[in-house]
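There's a structure below that I have some questions on.
A single protein chain has been omitted; all remaining protein chains appear in their positions.
Let's look at chain A:
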Amino acid sequence: MAVVDLLTTYFICCRSVLVRELIEILAISRNQKLPQAGEESQILELLIQRDGEFQELMKLAVDQGKIHHEMQLLEKVVEKRDNDIQQLQKQLKEAEHILATAVYQAKEKLKSIEKARKGAISSEEIIKYAHRISASNAVCAPLTWVPGDPRRPYPTDLEMRSGLLGQMNNPSTNGVNGHLPGDALAAGRLPDVLAPQYPWQSSDMSMNMLPPNHSNDFMLEPPGHNKENEDDVEVMSTDSSSSSSDSD
């Protein structure tokens, strides 16, 4: 409405100028008594014209004011809608975040379920195994152990030499070992005194077990001279002279 006020002031000024002029001319014409009606009427007409224009402009200003007011109302409505949309956006984002977390955790749970299912072993088997490894003092020291006791948490030199590997290298050092190890195994004539202590000779449990197949990717040399087995059998022979037991 400031615009209307401004216009009003302007036209008041114009009108006042015109009115002053009119009054001056009227005053002059009274003094002079000359027919200057033309000028007066001209000025009057001009005044009327100006007034008409002014009225029109006032109407226009009022209309514009109304439109402006409507625009403001609409702007407020738009702002409100914007806020609503932003609110919805926030809520959606939150929901998405929560869902994503839930999905992620569910996936993790599924993974661990799968893992647990894969590694499922009967408790009986575990107990049996635990009993086996504890009874032989393999993982827990015997209660009477003192420094100086030759028993160890790993296979000792003696045990290693008495095992299959050692015996394959030393065929002549032991009465039983006049045969091929395969024979000794088949005949079941492993030294009794060693059998209970050296657990890898319990053939009953391992007879059905086979190692995984492997290609010759250890970079083995051609058949007849198996380097890898040379290592196996040679190692024990630090003090023996039977180094010719490797394949030929």
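Some points to look at:
In this text, contacts are C-beta pairs under 8 Å (C-beta built on N, C-alpha and C of every residue); 3 or more make two chains touch, one makes a residue touch a chain; residues count from 1.
Keep this in mind: contacts and distances are computed from a predicted model.
Here one chain is missing from view; checked against "ER membrane protein complex subunit 10", "Mediator of RNA polymerase II transcription subunit 31", "Protein PHR1-LIKE 1-like isoform X2" or "Dynein axonemal intermediate chain 2", UniProt names that protein "Mediator of RNA polymerase II transcription subunit 31". Residue-wise, the contact with the chain that is not shown comes from A:Ala141, picked out of A:Val103, A:Ile127 or A:Ala141.
Across the interface with the omitted chain, chain A contributes residues 119, 121, 125, 129, 132-133, 136, 138-143, 145, 152-157, 160, 163-165, 168, 180-182, 185, 199-201, 203, 205-207, 209-212, 214, 217-220, 223-224, 226-229, 231-232, 235, 245, 247-248.
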